[in-house]
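Rather than the whole complex, this shows some of its chains in their spots.
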Amino acid sequence: MSLDTAKEVIDAAERRANEIDNPMVVTVANSEGNLVAQHRMDGAWLASVDISRNKAYTAAALDMPTHDLEEPTKPGESLYGLQNTNQGRMVIFGGGYPLERDGDIVGAIGVSGGAVEQDMDVAEAGVDKFDDLSS
Amino acid sequence: MSLDTAKEVIDAAERRANEIDNPMVVTVANSEGNLVAQHRMDGAWLASVDISRNKAYTAAALDMPTHDLEEPTKPGESLYGLQNTNQGRMVIFGGGYPLERDGDIVGAIGVSGGAVEQDMDVAEAGVDKFDDLSS
C-alpha cells in the first residue's frame, strides 16, 4: 500500500464526506494493520481519531468489514468477547473495510465521524476508489 | 510443558488446520499461562496472534476451556465482566483448552483463525496429541 494510493483513497472518502456534509477521520493501513496515512477533517470528533485507526486495524487484522462483526459479537453469539481482544483495537461496528487486489488483502480503510451508515458510505467511496486504481 | 511437547502439539493442530483448509495461529502455554511456543500459519489473521496467545492464557489461568466462559459472561450472568479483567487477556469464546496430565494442569493450547467451531476443532487435535503423548 503506497502512500500515493492511500492519499487518493482518502481524498475520495473526503469528497464523499463533504457531499454528505459530515466531517470524518479517515485512515488507510497496510495489510499488517500499520498506518499508512490518516486525516482528520475540520470539525471531526476527537474520538474518531482512535476509532478510525482501529477500524482500519480491525479490517486488516481479520480481513473482513467491521460491520460483519456486529452480529457475532453480541451476548450469546459465537464471537462475543472479540471486542475485548487485541488490546482494545477491535472495532465491531461499521466503517472499516479491507482493500483487496486480485483477492489478496493489501490494506484497509477505516472511517469514523458520523452515524455508522455515514461512516460506511464514506468508507465505501474510498474502497471504490481503491478498486478503480487497481483495475 | 517442554518445548518438544509443545511443538508436537502444535504440529498436530497444524495438520488438522491444513485438513480443513483454514490457516490458524496456535499457541501452547505452560501452567502459569506463559508462552512456550506460538506459530502463525501462512495467511492466518493478524488478529489471531493476540487471540491465540490469550486463549491459551485464559485456559491456563482458569483451568477450563474458554468456551465454558461464553454463557457465564453474558450480561446478567454470574461472571459478566470477567472479560474486562487481566488487562484484556481473558478470551471468552471457544478455542482455548487446558492440557492436563493425571488431573493436573501442565499447560494450555489456544487456537484462533476461523469460526469458533473451526478453532475448537483444531485445538482439540492438539489436545488429543497431548493426551497421546502423556499416556
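Order of writing sets the chain letters: A and B. Residues in each chain are counted from 1.
As a working rule, a contact is a pair of C-beta atoms (placed from the backbone, for glycine too) under 8 Å apart; a residue touches a chain by one contact, two chains touch by 3 or more.
Quantities reported herein were computed from a predicted structural model and do not represent experimental measurements.
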{"item": "Size of the entire homomeric complex in copies, 2 being in place", "value": "4"}
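One rule holds in what follows: only the chains that are shown with their structure count from here on.
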{"item": "Relative orientation of copies chain A and chain B, as a Cα rotation angle in degrees, nearest 5", "value": "90"}
{"item": "Chain centre separation in whole Å, for chain B relative to chain A (CA means)", "value": "29"}
{"item": "Interfacial residue positions of chain B with respect to chain A in the complex", "value": "45-47, 50-51, 54, 69-70, 73-75, 83-84, 88, 90-93, 115-117"}
{"item": "Partner chain B, residues of chain A touching it in the complex", "value": "32-33, 58, 60-63, 75-76, 78-82, 84-88, 90"}
